[in-house]
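Partial view: only certain chains, each at its native spot in the assembly.
Should a chain be cited, it is by its letter among A and B, assigned in written order, with residues numbered from 1 in that chain.
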Amino acid sequence: MIIPSREYIDSIVEKALEEDVGPGDITTSILVPPGVKSRASLIFKEDGVLAGLDFADAVFKKLDPAVKFFPAASDGEFIKAGRTAASWEGNAAALLTGERTALNFVQHLSGIATYTRRLTDLLKGSRTRLLDTRKTIPGLRLAEKYAVASGGGKNHRMGLYDQVLIKNNHLEFYPDISEAVKKARSGAPESIKVEVEVRKLDEIEPVINAGTDIILLDNMDDRTVGEAMKIIAGRVPAEVSGGITEDRLVVLKNIGVDYISMGKLTHSVKALDVHLLLEQAG
Amino acid sequence: MIIPSREYIDSIVEKALEEDVGPGDITTSILVPPGVKSRASLIFKEDGVLAGLDFADAVFKKLDPAVKFFPAASDGEFIKAGRTAASWEGNAAALLTGERTALNFVQHLSGIATYTRRLTDLLKGSRTRLLDTRKTIPGLRLAEKYAVASGGGKNHRMGLYDQVLIKNNHLEFYPDISEAVKKARSGAPESIKVEVEVRKLDEIEPVINAGTDIILLDNMDDRTVGEAMKIIAGRVPAEVSGGITEDRLVVLKNIGVDYISMGKLTHSVKALDVHLLLEQAG
């Protein structure tokens, strides 16, 4: 799991505050007396897996570095409705101004972690791992992938820079798929894996021989996946993607694929219902 | 409708490319011969309302300023599955590298526009308007609000800076709600509207008398909303929020509320299924 660095969290939180606070929080500036202290508690209103606590904390810290943070749970932890995941104490104005932005992070990231957990639970006891994709919300790639990992999923490549993935569109320029794989092998940095998307069973053998590290079986039905796995015969790991549902997840697990990747983990997220209770401190 | 400025689109697209491309697209760098031209067509795989076309265009233009853009539809337009919304011609490498990022924008923003359209269709013929909220994905506030407007919704405030909205948390410091409203009225810039959240019916009269521009009826059941509307009696517009479902939308429309606001428009978006067909150009 890549844990987002402080720098990353700070920069993404800064952008989020800029768009929400802009030149200033008018209501709070006018109505909240300076110096008043409050306590803000992050409460789950439905069951779910927590993710994004450090993002929420960074929101409040940006607005008032003196805010104190009392975590009561950690990212990746399952939390029952009604329970408090964390609380903060500090300037009432800072807590009020940051409330919505902090919640926006937690509800979105915990939504991802919660859904991922539900699916990875289906794969328990098997060797099949659930992967995310690059179908993420623009600007939140790393945060979302961290949320997937918090939910028990495994990350696929972060972007175009940390793995070769040869797709049909790249193969257009290569009559012979082996040639493309070999060229990638030799051109890529030593540390970089090569994965190849195959759409037909007879592409598997040449692709393995050309030295791919992973095979992606894209948009194949379950039966074809089964046949593909027999051809691959454990020589390289196999990933399945395209049209994955909860039912298929179990079928594919039983077939024994190594990885299943789902765009839905990050592109169609249902926010988790969390809220922030503000009370007079002291 | 606030149309996002070129500057805004460029800066958000730049961030998105940074996280996906990072130091470089290894696969394309190695496999796609320089100078090859392609055509990329944006095709809808399900019915929906288009939003975000300029974001997709900006993605490709960033990667190759010489890419040509051929729009076949406009944001806000309903598009049938199978139809092409736009196409681009230019360097194959630029189109391949930008593919996923362009799609991530269009699938998310069109998802918002499509869902908004479905709900605003339910309100047709009435004076009730559907509003968004500040429950948006961090970093995408303006883009998402633009998508809501493209779907026929109306925008609520952009952030904490362009409207006063007095909530319960602010009222804690004011035993008399009128005092808070008056203070906001006089302290806020001349151009800024004041909205007040009321939770009990007997707060309505003092709030109107103190000069609020809008009343927010938060988390009230339909019957209470009805009573509130009678008390307000058209003196100021009324907004209803909290626990809105499609069914309640129709009930509230019939009660005659001015605005209904729904966080779900932006916090729990289902991506629209769109893809990019890449073909040899020329």
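We take it that contacts are C-beta pairs under 8 Å (C-beta built on N, C-alpha and C of every residue); 3 or more make two chains touch, one makes a residue touch a chain.
Here the structure is a predicted model, which is why all the values come from computation and not from measurement.
S.K.: For validation: placed chains = 2, all identical. Expected total copies in the complex?
M.R.: This complex, considered in full, is made up of 6 identical copies.
In the analysis below, only the chains that are shown with their structure count from here on.
S.K.: Per the centroid of Cα atoms for each chain, what is the distance between chain A and chain B, given in Å?
M.R.: Distance between chain centres, rounded to whole Å: 22 Å.
S.K.: Could you list, by residue number, the parts of chain B that touch chain A in their complex?
M.R.: Chain B reaches chain A through residues 12-13, 15-16, 19-33, 36, 55, 96-97, 99-101, 103-105, 107-108, 111, 134-142, 158-167, 169-170, 172-174, 180, 183-184, 187-189, 192, 263, 267-271, 278, 280.
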